[in-house]
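With one protein chain held back, the other chains of the complex are shown just where they sit.
Order as written gives the chain letters A, B and C; numbering starts at 1 within each chain.
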Amino acid sequence: MASDTVYLDYAATTPLDPRVAEAMAMCLQRSGAFANPASQHEPGLQAAALVERARAHVAALIKADPAEIVWTSCATESNNLAIKGAARFYKQRRGRHIVTVRTEHKSVLEACIALEAEGFDIEFLETGAEGRVTVEQLQKTLREDTVLVSIMHANNETGVVQDIERLAPIVKANGSLLHVDAVQSAGRLTLDMQQWPVDLLSLSAHKLYGPKGVGALYVRARPRVRLQALLHGGDQEGRLRPGTVPTHQVVGMGEAYRLAAEEAEADNRRTAALKQRLWHRLVELDGVFRNGAEDACAPHIINLAFAGVHGEALAAELQGLAVASGSACTSASAAPSHVLRAMGVPDQLAHSSLRFSFGRFSTEQDVDDAVEIVRAGVERLRRFSPIWRA
Amino acid sequence: MASDTVYLDYAATTPLDPRVAEAMAMCLQRSGAFANPASQHEPGLQAAALVERARAHVAALIKADPAEIVWTSCATESNNLAIKGAARFYKQRRGRHIVTVRTEHKSVLEACIALEAEGFDIEFLETGAEGRVTVEQLQKTLREDTVLVSIMHANNETGVVQDIERLAPIVKANGSLLHVDAVQSAGRLTLDMQQWPVDLLSLSAHKLYGPKGVGALYVRARPRVRLQALLHGGDQEGRLRPGTVPTHQVVGMGEAYRLAAEEAEADNRRTAALKQRLWHRLVELDGVFRNGAEDACAPHIINLAFAGVHGEALAAELQGLAVASGSACTSASAAPSHVLRAMGVPDQLAHSSLRFSFGRFSTEQDVDDAVEIVRAGVERLRRFSPIWRA
Amino acid sequence: MSLISPQVEQHYRNPCGADAVLTGDNVVSGRAGRLATGAVLELRLQIQGSTIEAASFEAFGCPATVACGSWLAAWLPGRELAEAAALTGLEVARQLALPPLKTGVALVAEDALKAALQAWQND
Partner (left out) sequence: MSLISPQVEQHYRNPCGADAVLTGDNVVSGRAGRLATGAVLELRLQIQGSTIEAASFEAFGCPATVACGSWLAAWLPGRELAEAAALTGLEVARQLALPPLKTGVALVAEDALKAALQAWQND
């Protein structure tokens, strides 16, 4: 990428940590662990050993047992496997009622909706302007036939954090399974599978300085959670996920998670400070609003609305600055973000929102440059905005 | 891997071509195309451009249009998406009869069998000792409600090649869809989607000097073949395969396929010669048989039975030589290869078989070393074999 | 931005009639679009007899929306009212090489123009 672009889109994807790239490169050489980790010959066993070491690193970050980690090809697959897999396996035993939240990632929402065709009954929890689900709401919605509840930890658009520690026991008391999409929170917030009664947890590598194209699903072993596989055809990953395990990819994820265990605290302190710096500067622009709960937010994400200017136009103004525009304008609909709408953000502001997200390589200079670029864009667009009167 | 291991297991997985590793490394640097190819900012568009160039390279090798290539996470997923996706989409229109072959890869067989639970009727074509399906057999088996036929091109255990050019028109004349698993044949045999009436074709990167963890599915555009997706949750890949596209992985596959277009012919001439060299030397051992048609075999695979010795024991003898043992002894059953059994190979010989497979980096020295290692192992084991009398 | 043609790019970066201040008896305005769908366009026309003398716009929307406003503000001055009334959104979309996804934005532009011409008639 153009080296002069200020990259504040870490929630979309992060660059690799150079140490991760190095660990992967070892597997990519002819002299490295290139063999198929399922092969029973010596080179295969060497690759398998690396795969298992990586599994242990991922497990360690969430305080799980390595045997509870299933490799997948991305968090979209993890979410689909968790939701469809559990729903299909337990529907006879338990029922066909599924509960999730309107602000979930598309891969959760659409996996749930796909299950409607199989006779499942999906119920969506609403969130207030804060973007948070309450204990009372959840309690009211659970039914005897609720087979699965899927609630994300940190939201990818707003950073808003759901209080899994308080919500989880309620789901378990009802005898339902709980799936948590922890893609944005892994390495940013504490995840503790020994303490939290969570059954399934989705993880991704590429939001935490690991490679794209690999993810993981935590599947609780005690009591054992069962799933119906989405793919068939091999004995890999306890038959939950057949296909040759890509050694370099999982080694990259393992190394990324190992580094996170060591460095996340310092990273998070830094990104939280950068986020505050950005907010304090931009709020001076007038008509700038923060979407989502300020006091329950992942350290790396901030979502801001700029009254009077359109997010897509603003994004086009931001030459040299990579951030995410709120509205999903590359998709067929010109609708603004489903997350912001679900939080009751007015249409105008929902269309006017940008997500800024920070990471290990972000600097104060990045923030200061970003502020100048955004200020210029907002000021130009407001000059001919029919809805902005300064 | 131990650099003194002779690696003759290219059909399990290949090492990366160093040029592929280099192309991938460019995407793995912070200064490289690390952004999310779905992002609309400049770095995202740069990544998307690389993804599209890679798609064009893959399409070119099989004479398809780039828009007909869908990225997947591996060929196991390609096979599952093709088979379940087509069967589920067309069942109402066409019927629930599916035809495949007993010698297919597990991911095809198990995907088909998984469909039985949804009311599909799976019929398996038998092969003779040659391992080949005949036109007459296929013709006899097709029914009016046959929705899908899945036949692999080159077999992964024996190298036996099905005559897709003759079989495909028969499937199409019947109005059924045809899926071909071309994982082992891509880059080894000609694949021409302009000439062949094939609807769906599965491809993998890691059998052709590309990375593990990425594959592709060819989906014919004219007439357009429709599929029901396995995963839900994003607009990527025409909604057939949501999830962040892993730029470095698809760039690796693209580069591998680009190189194959240039170098496959020379590679194949070389591997075919190495295979003959191995065969001529080993046949001197007595009681060595070749599994599968000799005259319709992919250039890189040879499967040999060593009478009187067990494949797993032989594999354990072969310190310093990486080849594949026929029987699947790491799985719960001690059954010999389903492929060899389907070909009518007697139990004893099926248990006594090894697959040798060659590739771009194989040398005559590799062959000669392999012959000596195998000879020593076979001779030792035969000395106390209850079923071998020299 | 992949959805942006060179024509849109030009008008978006250097819009025509975005800074013009049109006032007076012979100035009318028309507004179209909804905040909910993310595109609002307001057009002002200064009219003399049956001729449009000057035009300006304000826009809230994606770059294509801004470009539509700018294109109108550049094209309208000097036109007869009848000619302006005959302009369609599809023609605007064609002129700006908008992708199909953005046709809706051009229809908003047509509506804003129609609303302004209607306001003149009602005057």
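We adopt the following convention: a residue touches a chain if its C-beta (ideal position, glycine included) is under 8 Å from a C-beta of that chain, and two chains touch if they have at least 3 such contacts.
None of these values were measured; they are calculated from a predicted model.
Chemist: From the list B:67, B:135, B:266 or B:387, which touches the chain that is not on show?
Modeler: In the full complex, the listed residue that touches the missing chain is B:387.
Chemist: Quick one: say which of B:131, B:243, B:308 or B:359 touches the chain that got left out.
Modeler: Once the missing chain is taken into account, the touching residue is B:308.
Chemist: If the hidden chain were put back, which residues of chain B would touch it?
Modeler: 308-310, 312-313, 315-316, 327, 329-330, 332, 334-336, 346-348, 351, 383-388
Please note the rule applied: only the chains that are shown with their structure count from here on.
Chemist: I'd like to verify one number: the distance from the centre of chain B to the centre of chain C, where each centre is the average of its C-alpha atoms, in whole angstrom.
Modeler: The computed centroid separation for chain B versus chain C comes out at 57 Å.
Chemist: So what's the Cα centroid distance for chain A and chain B, whole Å?
Modeler: 33
Chemist: Can you pull out the residues of chain B that are in contact with at least two other chains?
Modeler: Touching at least two other chains: 40.
Chemist: Where in chain C do residues touch two or more other chains at once?
Modeler: Expected reply: 1-2.
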